[in-house]
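Here's the structure, in structure tokens; my notes come after.
Left out: one protein chain. Kept in place: all the others.
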Amino acid sequence: MQKCGNNKIEMRKITILIHCEDQKAIIASVTNYIASIEGNIIYLDQHVDADENVFFMRLECEFSSQNWDIEIIKNDFQTNLATPFNMYWEIYTQEQKPKMALFVSKYDHCLYDILGRYSAGELPLEIPLIVSNHEDLRSVAKRFEIPFHYVPFTKEIKAQGEQQQMDLLKKYDIDFIVLARYMQIITPNLITLYRNQIINIHHSFLPAFPGAKPYHSAFKRGVKIIGATSHYVTEGLDEGPIIEQDIARVSHSHSIEDFIMKGRYLERSVLARAVKLHAERKTMVYNNKTVVFS
Amino acid sequence: MQKCGNNKIEMRKITILIHCEDQKAIIASVTNYIASIEGNIIYLDQHVDADENVFFMRLECEFSSQNWDIEIIKNDFQTNLATPFNMYWEIYTQEQKPKMALFVSKYDHCLYDILGRYSAGELPLEIPLIVSNHEDLRSVAKRFEIPFHYVPFTKEIKAQGEQQQMDLLKKYDIDFIVLARYMQIITPNLITLYRNQIINIHHSFLPAFPGAKPYHSAFKRGVKIIGATSHYVTEGLDEGPIIEQDIARVSHSHSIEDFIMKGRYLERSVLARAVKLHAERKTMVYNNKTVVFS
Amino acid sequence: MQKCGNNKIEMRKITILIHCEDQKAIIASVTNYIASIEGNIIYLDQHVDADENVFFMRLECEFSSQNWDIEIIKNDFQTNLATPFNMYWEIYTQEQKPKMALFVSKYDHCLYDILGRYSAGELPLEIPLIVSNHEDLRSVAKRFEIPFHYVPFTKEIKAQGEQQQMDLLKKYDIDFIVLARYMQIITPNLITLYRNQIINIHHSFLPAFPGAKPYHSAFKRGVKIIGATSHYVTEGLDEGPIIEQDIARVSHSHSIEDFIMKGRYLERSVLARAVKLHAERKTMVYNNKTVVFS
Partner (left out) sequence: MQKCGNNKIEMRKITILIHCEDQKAIIASVTNYIASIEGNIIYLDQHVDADENVFFMRLECEFSSQNWDIEIIKNDFQTNLATPFNMYWEIYTQEQKPKMALFVSKYDHCLYDILGRYSAGELPLEIPLIVSNHEDLRSVAKRFEIPFHYVPFTKEIKAQGEQQQMDLLKKYDIDFIVLARYMQIITPNLITLYRNQIINIHHSFLPAFPGAKPYHSAFKRGVKIIGATSHYVTEGLDEGPIIEQDIARVSHSHSIEDFIMKGRYLERSVLARAVKLHAERKTMVYNNKTVVFS
């Protein structure tokens, strides 16, 4: 490792994600390889899931070489490391911002929050597309000058809705989808196409209160803390890998309306944090759980 | 109201708890009464459960009168307020410390914590009795010089165990019971006898993960936050009115053992806070929920 | 008190704030008065500052009377209660939304956040005016269709800037001012004119790190928790009454840039909560401290 300060040479930064069966000498081999191509490791975190015997690693490296070529690195990585260790791996350059589609229905608070953070330059991603099953939030999209597509979606026209969604996602070259209080089921086909690439915000502290009306259930139970959970969407309702959770204190003096209002604060910030973690390639999924290198 | 500083007159302090059907002029009537007997209100909090139409109030008052008589006040209160408003009420003098029995099994961390706080003078209560279905913690009780009674309790000898428990509770004139990780079912008879007077600590963020091994379930689900819940014991397992909850963040890097260790921190402090709130008469129960005037 | 459900009679709701020297029978007198004019108390909270001997109270009442007249109530209140008890008081009807001016400079994250929440209907106030000493954020104001006024403000043209600010505040009939990371000093004249009506967000956990560059100071000190503080503006820099604070955990692994980014999350939510509390008339100021009835 070597610190590269404000020198004149332009530095290229890449992020590497790895998981594979746990074996001897993985870290040594990967760090040797980085050293061999003159890279400086500026971040390294690793995790071993002892129950599943799986090894996870995330690295950020800087390269100053002028002849630097990401494709050559990828090829070398595959040959020298991924094949012998039977690794699953991803490599991203800093310039590659993922493209995110926002799915919304009628609630606007998460939409305003994400678009505000996006406009303020806090999210390393692009939002080329907003999809909704209602027309209500078209004006919000317009304010932020983002294309808005109305895609009706009900049980009766599910196949047609799904096709329209898929066409749009393809057309806009979308990498991942964020459900910002989108109130419709995501079809299994779409889940398969975007495996671990669809982020939902559920308005409870999962696994407590899955499904509809969680604030009403929380109020009825008399809990002293409410929560929100952001997770990847899987076939099981509210059962996908959890990315981020947060909580707020409530008391007997709070009405259901207070729960809902406090919950909106939570939903916003939990979703924003999950989106940021995903866009920064800090999450990995295995066995319906996430490894979050934050 | 009137502040009473460091004057020489000895002040008598009482706490009043009230609940009744919500009606006009309750607060005016109660505060008029306190004013009429020369009391100073030093704390007043009230709550209306709009769904159930129930009114709750907690007051702390000071009296300087030398002819002060708590029994006369109680009689007057019954005649002038409780009867016309059909109130449920309790009045305590500051001197009346509730007597608490600790039920334990083999886990010692909550026991050490409560006895430490008790010895440090932080809990306004007396602990005349520790009951256990194992002998393991007798030495801890001995360290703190508190009577320890071994009461075996299994399915086969339930009736006998219950009888022994009841005899002890009666003998030591116990007001309320704290289950400090006591790993046996409380019998319906005991629950009835100590309705809303038995406090349990459950090692999860209820209603998530009720029952056995909640940390294992939380680990398997991949949650990012674990919790602990203190509640009054009812006939439904882990379904009683919640008094206090708290949480701690966990990540993929934590093992089940880490969850359990972090959980022990939570269990301790959540149980201690619940016990303190109860001993200070700051909790009221209605409709399987608590009103906590803190 | 009496619950008024979904009946047909339109209910009028008012909020009453009181503070005065602590005396006997204040609560009884006020609640008697409310009962006498057929009001239902739906919220009552009170506080006695024992050191200063000051009594504070906040009430929300509902009236169903068709002949209801807020001016008569105010007159009666003055005659029957405020004069004899020498009270400071305020009464608001639910319809009176306060008018808020936003002061900004170049940071846009708090501005986006407040305008997003405002547009999502979460803040009970009106925003007729944004004032800035830079042109940078005009486009954000335009997106949300709120008048934006550029008022240059430097040491050299302080008097002129202050005059322009005051003219605008008067023209738009502004009730209170929010400094959403406005990076200029507020003049003593403006502070006097809007005493306890100017809310600032400071990006540290006051009183730690007042003044400029608090995240840099926090980083240098190696703190494990950073914070943000919303307070009323007084003549002393960052010394005004604190309305709301919140914190976030940091570690050695976070850079100054991480501190700043995490801080932006905090600043946003702390400021939003303070603005909401103020707009709901839940704050009272006394002796450079706030009473917050939340």
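Details
A, B and C are the chain letters, set down in written order, and residue numbers restart from 1 in every chain.
Methods note: a residue touches a chain if its C-beta (ideal position, glycine included) is under 8 Å from a C-beta of that chain, and two chains touch if they have at least 3 such contacts.
Everything numeric here is computed off the predicted structure, so don't read it as measured data.
Only one of B:Tyr33, B:Trp68 or B:Tyr112 touches the chain withheld from this view, namely B:Tyr112.
Listed residues C:Ser119, C:Asn196 or C:Gln245: the one in touch with the omitted chain is C:Gln245. Residues of chain B that touch the chain left out of the display are 108-109, 112-113, 115-117, 119-120, 122, 140, 143-144, 261, 264-265, 269, 272. Contact residues of chain C toward the unshown chain are 47, 49-50, 205-209, 221-225, 227, 241-247, 251-253, 255, 288-292. Within the complete assembly, residues 1-3, 22-28, 31-32, 34-35, 40-42, 44-46, 48, 50, 53, 55 of chain A touch the chain that is not shown.
The working rule: only the chains that are shown with their structure count from here on.
Centroid distances built from C-alpha atoms place B farthest away from chain A. The angle of the rotation superposing chain A on chain C, based on CA atoms and rounded to the nearest 5, is 180 degrees. Remark: the per-chain Cα centre closest to the mean position of all protein Cα atoms belongs to C. Both chain A and chain B derive from one sequence, and where they touch, over half of the residue numbers involved are common to the two copies. Centre-to-centre, using mean CA coordinates, chain A is 35 Å away from chain C. In chain C, no residue touches two or more other chains.
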